Every structure is written in C-alpha cells, then in structure tokens.
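What follows is a single structure, written as structure tokens, with notes after it.
Part of the complex only, each chain left as placed.
Order of writing sets the chain letters: A and B. Residues in each chain are counted from 1.
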Amino acid sequence: MMVLLTRKEHFCASHRLYNPKFSDGQNLRIYGKCAYPNGHGHNYELDVTVAGEVDPETGMILDLKELSDIIKKEITDKVDHKHLNMDIDFLRDVIPTAENLAIVFWNILAPKIPKGKLYSLRVYETPTNYAEYRG
Amino acid sequence: MMVLLTRKEHFCASHRLYNPKFSDGQNLRIYGKCAYPNGHGHNYELDVTVAGEVDPETGMILDLKELSDIIKKEITDKVDHKHLNMDIDFLRDVIPTAENLAIVFWNILAPKIPKGKLYSLRVYETPTNYAEYRG
C-alpha cells in the first residue's frame, strides 16, 4: 500500500544567476535578465513528496506536521528572506537555478525523512517555472 | 498512444483523526489538533487520472462528463457535506487520513472506470497537503 504524501512550503528570497568563471557579457548571454548585477527575487514554493507504506495503526505514512517542521527547520527557515547567493552556507558555490536548488534541497532532506523515502522535490520559482528532482 | 486524462472534483466534509485503540492522550500525541473531539473539516479536492489509448474515432480515452458522473455517483455525492467518521458506510473503521481516503476511493473507483485504467488518485485536504495512490 505505497502512497505518496506531499507537503507544500514556501519562502521568499532573492538570487542572481551568475557564474564567476564567465565574463559579465557571457553571463548576460546565458542568463539574460537573471544575471543583472543586483539580483531579483521570487516567492518560491517547495513541494516535498514522500513515498511510504501507510501504517495500519495510524493511517499515516508520516505525520504531515512533522514533515512540515523538518522542511522548515532544514530548509525554509534558513533561506526565507535571504539572498541565496550570499547568505546561505549550503549554497556557497552553487548557482541558484531552480534545478540546483531542487538537488541541494533533496540532498539535505533525503536523510532527514523519518518514515518512508523522499520521492520527489519540486522548486517553483514562479507559477509558470519549476524544477523537480527525484534523486 | 497512451494518454493520461485527469478530472478534478471536490467535496466539503468534516473528519477527526482518532484511533479508538489508543487513549485520548495518545491520539493527541499522534494526530495533534486533528484529534480534537468535535472534529474539523476541509474543502477536499479529488484528482482522478485515467490512463488509456485514445480512440481514433472520437479522439477521447473516455468521456470526461461520464468520468465526472462516475466520481460524483460513487464518491463525492456520498461524502459531500458529511462527517467522514460518522456518516459514510464505506469509511466505517477507517481512520480518514488523506492516505486512507486515497486508497478507499481508489478501490471504489478502479472497477467502475469504463475505458482505460485508473492510474492515480489524489486527495487534497488543503492546497498544501495531499496524498496520491497509484494502486
């Protein structure tokens, strides 16, 4: 009886897409306005999906409140109202694209899921753009 | 030419997460405020996805109106404006978590799908919490 359980969390942050290996002109060609020097920001959404067996005693895979608390403690409390390029230890030397955020957040969360296994992690930059990583 | 076709339906209901095997204190520790004695409720959403071949004569897997009618007849007309723990025959002795609802609704709907096969059933309790079962 494998079920997928999803919890959505959110955070507001700024970022800049920029690779210091490249010249400013190259960065602008690669990232367009996402490379503007002072950065911009998003209302990010994070969809965390855990796959697991339903415990017949509780009817739950895991407690959604506990899952929410783990996502907040490990991720969103750390990145909320921050600049992703400048303020976050675990994003140092990471270009904060949606793709990279999905991978980095996965690597942090996967070992912390108390029951079941992390199945999918989605990062929405906007309602029209998102990346999903499945490990 | 396998295509997935999804229809979203909704219902409003109340429920309480509570296992009579456990003491009240244990229920509060396991389910938190979801175990409060008089229950609470949600605007539930149900995403029903059918996988099937597209009929070359009609361009459809199955008629979405017919799928909608089946979901209403078998599920949402029965649970809408009801208390899931008290009023529903097919939920007797089921702890009405999103996980269990997804499994129970799947078991009811899967044999009723007239063309194609049930592929996924999602139960949203809120926009931030949902369970998905794939059989």
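Convention: a contact is a pair of C-beta atoms (placed from the backbone, for glycine too) under 8 Å apart; a residue touches a chain by one contact, two chains touch by 3 or more.
On a predicted model such as this, the values are computed, not experimentally measured, just so you know.
S.K.: Quick one: 2 copies here, how many in the whole complex?
M.R.: When the whole complex is considered, it contains 6 copies.
The definition used in the following text is that only the chains that are shown with their structure count from here on.
S.K.: Quick one: chain A and chain B, Cα centre-to-centre, how many Å?
M.R.: 28
S.K.: Tell me, which parts of chain B touch chain A in their complex?
M.R.: 17, 19, 21, 30-32, 94-100, 102-103, 127-134
S.K.: Quick one: in the complex, what on chain A touches chain B?
M.R.: Residue list for chain A touching chain B: 1-9, 54, 57-61, 63-65.
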